[in-house]
Structure formats: C-alpha cells, structure tokens
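Apart from one protein chain that is not included, each protein chain of the complex appears where it belongs.
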Amino acid sequence: MSVSTPRAAPGRDYRQSRAAGFTYLAAVVVIGLTVVPLAFAVLGGFRDNAQINTSPAGWPHPWVFGNYREVVTSPTFWRAMANSTVIALVATALTVGLGAMAAFALSRYTFKGREGLYTLFVVGLLFPLTAAALPLYLLLRQVGLLENPLGVALPEAAFSLPVTIVILRPFMRAIPGEIEDAAVVDGASRLGFFWRILLPLSRPALVTVAILAFVTSWNQFLLPLLVFSDPNNFTLPLGVAAFQTQYTQDVARILAYTTASMVPALAFFVLAQRRIVGGLTGSVKG
Amino acid sequence: MTSRTGGLAPTATSATPAGRAHARPARRPGALRRRLELTLLLAPALILFVGMVLAPIGAAVYYGFFKWSGFGSMQWIGIGNYRRALADSVFQHAIGHNLIIAILSLVLQLPLSIALAMLLNRKMHGRVLLRLVVFAPYVLSEAITAVVWSLILQPDGLVDQVLKAVGLRSLIHEWLANENIVLYTLFAVITWKYIGFGIILLLAGLQGIPTELREAAAIDGASSWQVTRRITLPLLGPTIRIWVFLSMIGSLQLFDIPWIMTSGGPANASETMATYLLDRGFRRYEFGFGSALAVILFLVCFLFAVLYQRFALRRDTDGAMTRMVG
Partner (left out) sequence: MNVHMSIPRRWAAIGLASTMALTAVSGCSSNSSSNSGSNGGSVTLTWWHNGAQDPGKAVWQSVADAYHAAHPNVSFKISPIQNEQLKTKVPVALQSSDPPSIYQQWGYGAEAEQIKSGKLMDITQQASSWISQLGNAAAGWQVDGKQYGIPFDLHIVGFWYRTDLFQQAGITAPPTTMDELNAAVTKLKAKGITPMSIGSKDKWPDAFWWEYFALRECSLDTVKNELKALKMQDPCWVKAGTDLKALLDTKPFQNAFLGTPAQQGAGSSAGLIANGKAAMELQGDWEGVTMIPLTSDKNYASKLGWFAFPTVTGGAGTPGVALGGGDGFSCTTKATDACPDFLKYIASADVQKKLVTSQAATLPANPAANDAVADPTLKTVLKSLQSAPYIQCYFDQALSTSIGAALNDAIANFFAGKGSPEGIVKAFTQAVANQ
C-alpha cells in the first residue's frame, strides 16, 4: 500500500492555514485546562497551607522551599521511590510479557475453547481490585507473600492482564497474514514469528499497555497498604500518607511530595511514548 | 470519495480474522508441537490470573452468603444480603449515579477524546510536549487528584475566584456541597483525570491508520471532515469499541474520586456502587454484606460485558475480511 504522493505544502492554501490556526487554538485551550490544576499542585508545594487557601491563584508569595527540600532530602522518600519503582517494573514486565504471550495465542491460533478462554480473561475486568481486597489479602497471607514486593506486584500484574489482553488481541489480529506467511517462507517458526516480527510490529499497543500497567501499579494504594506493615517497604502512595503531619493533613507538604513522586511516572511516559510514534509504519508499508 | 479509498476503508485495523490459521493447515508442524506452544504461551498468564483474580472472586461469592463482621463466627443467611442490598434505596440511587456517569462518558468524553487524539496525531510544533501535558493527569494518583480538585473547588477557591475575575459571579455554585450539582462536578474531574488514558489508546489506534489513506483521499478532493468521517472513524472503530468497553466498566466501578472528594455525599448524592460497597463492607465491617455487594457489582459489569460483547465487539471478530495489502 505504498501510495506515496507528493504532499501539499502546508500553509499554502487559506483553508489549511486556518485549520492550522484552529489546531493551535485548540491546543492552547487543552493545555490551559490541563495545566492549571497541575500547576496548582506544583506551585502549591511552594506555598504554605494558609497561602493555598487565601490566594490560590497567582504565584506563591513568599516562595516556600521547605516543603520540597524536606521531601527530596528525606531518605524515606527515596526508599519509597525505589520500592515503587521495583514493584511497578516487575508488575509491568509480568503483565506485558505474559499478556502478549496470551494475546498472541488468543489472536493467531485457532483452538477449541479459545473464545471461552478469552471471555474468562475479560471477566477479570469486571471485578475491581478494591472489591477483591479482603479475599486477596487472606490468600496472600496463606501463601506467605506479605511484606514481600511480589505480594503487590503479582496481584497487580494479574489484575492488569485482562485490559492488556483486551487491547493487544485486536491489535495482533490486525497484522496482515501475509507478513506471517512471508516469515514462514523465510523459515521462521511460529514462536520465532511472534518474537521477531509480531512483537516489534505491536509496539504501539505494547507501549500503551505498558504505560497503563506501570501507572496503575505506581498509584496503587490499597494493595501495598494491606501487604506492607514495615515502613521500610512502603511505596510512594503509602509514603504520602505517612508524610502527613501528626495533627492533620499538611496539604502543602503533600503537594510537594506528590509533585516529586509524579516525576518518574511522567519520565516513563516520555520515554515510552517516543516509541508509539511511527510504531506501525513498518507493517503497513509491507 | 474515490473508490480506492472507499474500498479500503472497512478493512485496516479491524483485521485479519482470527481463524486464519485454518487457511493453511499444511504449514503446521504437528498437533503436539502446537499444543506445546499454546501451553507455553497461555499457561503462565492463566495460572497468575486464576490464582490472583478468579480465586478472590470465588471467595467473595462464598462470603456473600454470610452475615459476618470480620470477627468471630459467620452466620449463614443465604441470599439475605442480596435482598437487603436490592431493597436499599441508597444502593438503587448509587446504581443510577453510575449509569449517569457512564452515559455522560459516552456522550461527552468520547467525542472529546477522539478530537484530542486526532489533534495530537497531527504534525505540529510541540506535539510531544502537548501529549505529555494531556497525559500528565492520568499519571497523578487518584488521591492527589481528589485533594487538588477539592481545594480548587472549595468555596472561594480557584474556580470561584476565576469566575469572579471574569465577571461570571452568577455561575459560582457550591460545587461539592450541592446535591444537584455534585455528580456533574465529579464527572468533570473524572474527565480531566482519565481523558489522557483514552487519548493514548486512540493515538495507538491512529498510528495504525496509514497516513497515505488520508492523503490520498485529500488529493481526491475529500474535505478533512469527510476524510475523518469516512476513513479515520471507521478505521478507529475497534479502538473506539475497546475504549467504550473500558470506559463503561470504569464508570460502573467508579470509586476513588467520589470517595475522597465527597465520601458519597452530600446526602448520598454522589454515592456509587463501589463507594457503597467499601463503606458498608469495610468501613462498617460488614464483610458478608460487602462481599455480596462486590458480587452484585461484578454481575452488573458482567451483564454489560456480555451484551456489549454480543452486539459490539463481535464485529471485530467477524467483520472486515478484506485484507490490507499494498
């Protein structure tokens, strides 16, 4: 389908430039609506609590650096960051790895009970982790996974599997059969095709599910709460709670803490989303 | 629209029928090997899934038949918990609130997500930054989102001050304290928080649509609206159907944001099935009743999923035989 055609030079005709203008206008509005609350959080970390309430708009006055300083110099913060990172990476790797394998089997093999199996996985979507919390806790205790990062990562991966498979399956199906045929002609086995061709072609979808799994794990609160008692094992969301002052919710400090804890997740997104771009181009040109 | 593009339209992403292995049985290296491959591919995911997801569901079904505070003995009461739940007007309203959120998502969030995804898919300056910005709220944890928005929406908070500054004082409301408004306020916050998720999903789908298709249509004189309607949207179909599915399920399971921002109040005006479940089940230690509620929540989602699978997602399986070949 290589329909290469000369592209109209942008901005040449009036209609196009107006469209471009509209695009940028829309972009500005979107940025505004998204950024203002975020800026409120980021700047909030530079205020004290009274300021947050009395002058929510505008710049902090005076700028309070103590909140951020306290966060980034606290060893608990970094330990929680490390715990969160390890758990999120393990959960993401498990979800994406096992999910891709299962989605491959469910999308490009025919076998008896395939749709039934797929439906079974979809069923998992219908049961939120919150609702499963108590039985899940009892289970983890039984198998001795309390106070263990795997006790959080495994269930997170399990609960992310359904959405992963639901997203990956149609994507893998969409990859033209001719590509597979060609691979076979070149002597690749079924699994070889999966590993060397299908996975790279599915990159945009893989990135999507990886981001979802990572973020879900990163923000998960309930599960780590149940699994960890030892403050040394705490993840960032648990750390936020422990970061409250004794007397109340110190909003400014919480905002500083969160802003700092958002950075790795955003960085992960930036790195990952680069890969979305142009992911499929190879396949369609094939 | 030319016949060329028109002919291609229904195919693309929606793809190869899953059963295409049928077409080439000869190629298969033998049943045993195939079985091995399938086991290798499926078993790990299946084991994890059955152990960590299905087993707890089973346990919830079991606990749902008991009156149990979490301490001491469990008392078998059959379907008593279910009867109590369905008779409770607060729970009935909670279901209604979930449905309102679901419908609003469909009517407002979906078009907005598609529009933004298409916008972000264009070549423009600062596209990467823009994507990052739109996605950022999704990265923010629910707890923090709720705290930040509570502050912004509190009386004389940021929203009120902005409205005052631009002379729209009359639009100021008790955003979280007025029972007629609170659900819509929460919907706005939810949209802000989750729209990034829909957008990356749709972006991935858009990446799958060859730019050549659009360009070719444009050269043939199609307006950009026509291109969108006749080419982009149909090709996005499978992705949109997945989004709708996930979004509906998410709406039915909505929990964190109302829980933190309003605790389901005032006067239960923002109670959802999940907040009700957590409140009765866990805050009040009615573990048996809570488990029954979890089962009901599950069944409601299940019902939706079955219907949706039957009437919408099925098209992804059966439709689109034509292959996209160059």
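A and B are the chain letters, set down in written order, and residue numbers restart from 1 in every chain.
Definition applied: a contact is a pair of C-beta atoms (placed from the backbone, for glycine too) under 8 Å apart; a residue touches a chain by one contact, two chains touch by 3 or more.
Computed from a prediction, not measured in an experiment: that's the story for all the values here.
Here the missing chain is touched by one residue of A:Y137, A:F171, A:W218 or A:F268, and it is A:Y137. Set against the missing chain, the residues A:L120, A:L146 or A:A272 yield one that touches it, A:L146.
Contact with the undisplayed chain is limited, among B:G208, B:G237, B:G250 or B:G281, to B:G281.
Contact with the chain not shown here comes from a single listed residue; of B:V147, B:I190 or B:L293, that residue is B:V147.
Residues 69-72, 84, 142-144, 146-147, 150-151, 153-157, 174-179, 182, 255-256, 259-260, 262-263, 265-268, 278-287, 289-290 of subunit B touch the missing chain (whole complex, contact as defined above). Listed by residue number, the positions of subunit A touching the unshown chain are 48-54, 130, 133-134, 137, 141, 146-147, 221-222, 225-231, 237-238, 240-242, 244-251, 254.
The rule we apply is simple: only the chains that are shown with their structure count from here on.
As a whole-number value, the distance joining the C-alpha centres of subunit A and subunit B reads 14 Å. If you check the complex, the residues on subunit B that touch subunit A are 8, 12-24, 27, 29, 34, 37-38, 40-42, 44-46, 48-49, 51-60, 63, 115-116, 119, 122, 124, 126, 128, 130-144, 147-149, 151-152, 157-158, 161-162, 165, 192, 197, 200-201, 203-204, 207-208, 210, 212-213, 215-216, 218-219, 224, 238, 242, 245-246, 249, 253, 255, 274, 277-278, 281-282, 287, 290-291, 293-294, 297-298, 301-302, 305, 309, 316, 323-326.
Every residue of subunit A that touches subunit B in the complex is listed here, in rising order: 1-5, 7-8, 19-20, 23-24, 26-27, 30-31, 33-38, 40-41, 44, 52-53, 56-57, 94, 98-99, 101-102, 104-111, 114, 117, 119-128, 130-136, 138-139, 154-155, 157-159, 161-163, 165-167, 170-171, 173-178, 181, 184, 189-191, 204-205, 207-208, 211-212, 215, 218-219, 221, 237, 240, 249, 251, 254-255, 258, 262, 265-266, 269-270, 273-274, 276-281, 284-286.
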